[in-house]
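For this view, one protein chain was removed and the others were kept in their places.
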Amino acid sequence: MTIEPWVTFVEIAATVVFAISGVVEAVRKQMDVIGIFAIAFLAAFGGGTVRDVLLDRRPLFWVEHHEYVWLVMALAVIAPPLLRLGRYRPTRWLMEATDAVGLGLFSVSGASMAQAAGMPLIVVLLMGVITGVVGGVLRDVTCGQIPIVFRSRSPYALCAVVGCLVYWSLHSVGAKPWLELSLGAGVATGLRLLAVGWGWQIPEWPRKGGG
Amino acid sequence: MTIEPWVTFVEIAATVVFAISGVVEAVRKQMDVIGIFAIAFLAAFGGGTVRDVLLDRRPLFWVEHHEYVWLVMALAVIAPPLLRLGRYRPTRWLMEATDAVGLGLFSVSGASMAQAAGMPLIVVLLMGVITGVVGGVLRDVTCGQIPIVFRSRSPYALCAVVGCLVYWSLHSVGAKPWLELSLGAGVATGLRLLAVGWGWQIPEWPRKGGG
Partner (left out) sequence: MTIEPWVTFVEIAATVVFAISGVVEAVRKQMDVIGIFAIAFLAAFGGGTVRDVLLDRRPLFWVEHHEYVWLVMALAVIAPPLLRLGRYRPTRWLMEATDAVGLGLFSVSGASMAQAAGMPLIVVLLMGVITGVVGGVLRDVTCGQIPIVFRSRSPYALCAVVGCLVYWSLHSVGAKPWLELSLGAGVATGLRLLAVGWGWQIPEWPRKGGG
């Protein structure tokens, strides 16, 4: 009851931030307004769309909430000139923080949909991560780049995995829905913020020498 | 009754032109015959396939009209040597004109399918544009390029949007099906031809200086 408006607010904020990440990338690639909208759309809705297609859910979530599409369309027109003006440029920290909240919310909500569809654990985790990160993957591939989430050693998808695990564990022991969702999303978001704040790096295999 | 054969003719012509755009791109990238067929297939059928998957329509339209797949297959074998001979090279104008007709027909037919599925306006427009342009997007991404429809400032997707809007407006006021479809497609095609003929450019935000 009292959590609903807050979730809607976060969902809109996350959609906006994911869309802005698309606008920024498209502007950098000197795309026109159609390209800017398309990349913003892919970044904001790509993950949820792939999840819905894989789980065979209809209507797609951006068909159900089609006001979000208008929002992204408005952003594609309004954001580029604003981004050009230094003073309105969203600070990196504000972007990272909202993105972390969006990652947590999107991935745990994706996991809960897979759970509701009766999927096994590994598929629940996969659907969570897909919902959270595939938008950025499609954005990068369409912009002709290797997806940043696969290259950057800063933990991103891993935070989503842990958050979905927390959600799944709480769900398995029969916790209340609002508790398992908010704790799962909170853990994913918190881990992501810590990862950015402390500059965590995924350890890598030595590539040269050795043997 | 009398419009059917004409629509089939335009549909085939558009499929051929879209497929040829794929053949040209694949040959430029020095692909083999499999690659040429795959890119031609993506260019010709990619938009309609993504639309059908998003709307959950089965059978897919190239399953229903599987003779079109044979056509694209034949093109992938026949077109490359013909393209190499200067005298058979389709003129740029013939290509542009047929492409414009295909854009109009594909996008308005896509919009009408979304309309028939009870989608809201913004989704009707999106499905129309997706049907018209996603084939080219998949062609370009698979060829390792940023999609031309997102970069070129020549209006293309915008023409499809206007055509779908015309279709939707006529449908809302209860026009006859053949009228709303042909006027919508006609407007999209006409605008695209004007855009190419007059060299229209989408205005862009100044990128350097200013504030």
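Order of writing sets the chain letters: A and B. Residues in each chain are counted from 1.
As a convention for this text, contacts are C-beta pairs under 8 Å (C-beta built on N, C-alpha and C of every residue); 3 or more make two chains touch, one makes a residue touch a chain.
Quantities reported herein were computed from a predicted structural model and do not represent experimental measurements.
Across B:15, B:142 or B:182, the residue that sits in touch with the chain not pictured is B:142.
Residue positions on chain B in contact with the hidden chain: 26-27, 29-35, 38-39, 49, 53, 56, 58, 60, 62-63, 66, 69-70, 73, 80-81, 84-86, 141-144, in rising order. Within the entire complex, the positions of chain A that touch the omitted partner chain are 53-54, 56, 119-120, 122-123, 126, 137, 141, 144-147, 149-153, 156-158, 202, 204-207, 210-211.
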